[in-house]
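A protein chain is absent from this complex, but the other protein chains hold their places.
On to chain A.
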Amino acid sequence: MKRRDFLTGTTATVLAGPMMAQAAQAQGVMEAFGQNARPLWQAWKERFVMPDGRVVDKLQGQASHSEGQGYGMVLASYFDDAEAFARMFQWTERNLAVRADPLLAWRWLPDTVNSVPDRNNASDGDLFYAWALVRAAAQFDNRAYLTRARDIAEALAETCIVAMPGAEGRTALLPAQFGFNKDTHISVNPSYYMPLAMREVAAVTGVSALAICAQHGEALIDQLAQTGLVPDWVDISETGVTASETLSQNTGYEALRVPLFMIWSRIPRHLAVRRMAALYARTVQPGVGVPTVIEPISGTVLESSGDAGYQAVAGLVTCSEGSGLGALIPPFTPDQPYYPATLHLFAMIAANETLPECVPL
């Protein structure tokens, strides 16, 4: 059975006709997905979004992060939930947009006198926030969202995109404005690169540095994947790219997102994806936890988890290798922590957008 056959079949039956433009097809598929999978979004929303629009990570002391707000708003845009989007946006503007620049403080803590003790930003949170606003501006026909997205994109490019040491003409995405740019090196988190988001934000806002940085990021991740799995953190200096001296060198909960974001960004054959697919094919079994922390060179599994969201990512990544129709993506359940639950929905969206043959079996 060829994947093309599935696509032919679905196109012939689910979509209206062979002459339909590719963009319209994608739009149609996404709209159908948004409708059919709406109960999943409702379940996520009920579990993790407070009435005031705050996205809560209960396992992190009920904290909220710019990343969570951005993730939630991206999901709301995919599931066409303008009301929820607006609530999350308003809460974020009220509580995290406290810096002098347009970027967001990375974390909000409940039950404290000073809810935002650290006003540093998180570039992935800012990126997803801007991406959500770009999507919502078109989806919900709101120009104000676009204006805000442009401000963030410009600030993000200005503060977090720096020249990559030792690689002339290439740029890197810093995880935050402060703390990662040392005298000798910079620390980079490969999972902060979401090429699709960077390109779409760049295309709409005109901040081309983001698109260029996305391209450089893909190359960096490809370079990292040459020797094994992509780690959570790396140091980049004039001498080259090395494992982080102070931060996690493993392929852990951070780096799990790398293959997911590559697939979502329409690069399912990226080496980072194939590396991870090989590991999953070797280790994942039904009823047994999915590897979540792995030694990147040897592939030794250090930790695993039974949360369905990690299984969803593994199912998608394995399916991208083209072993057959369908993916071992489990049904969505809100009965898991915020992070795997979010990755679960992301995996479903990525499958639907990039690999439609990878429907959950």
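Annotations for the structure displayed:
Operating definition for what follows: a residue touches a chain if its C-beta (ideal position, glycine included) is under 8 Å from a C-beta of that chain, and two chains touch if they have at least 3 such contacts; residues count from 1.
Here, contacts and distances are computed from a predicted model.
Its record in UniProt calls the unshown chain "Cyclic di-GMP-binding protein", which is the match among "Glutamyl-tRNA(Gln) amidotransferase subunit A", "Quinone-reactive Ni/Fe-hydrogenase, small subunit", "Carbohydrate ABC transporter permease" or "Cyclic di-GMP-binding protein".
In the full complex, chain A makes contact with the omitted chain through residues 1-2, 4-6, 8-10, 12-14, 33, 36-37, 39-40, 43, 57, 59-60, 65, 67, 99-101, 105-107, 114, 117-120, 122, 175-176, 178-181, 187, 245-250, 252-254, 285-289, 292, 295, 302-308, 311-312, 314-315, 325-333, 335, 337-340, 348, 352, 359-361.
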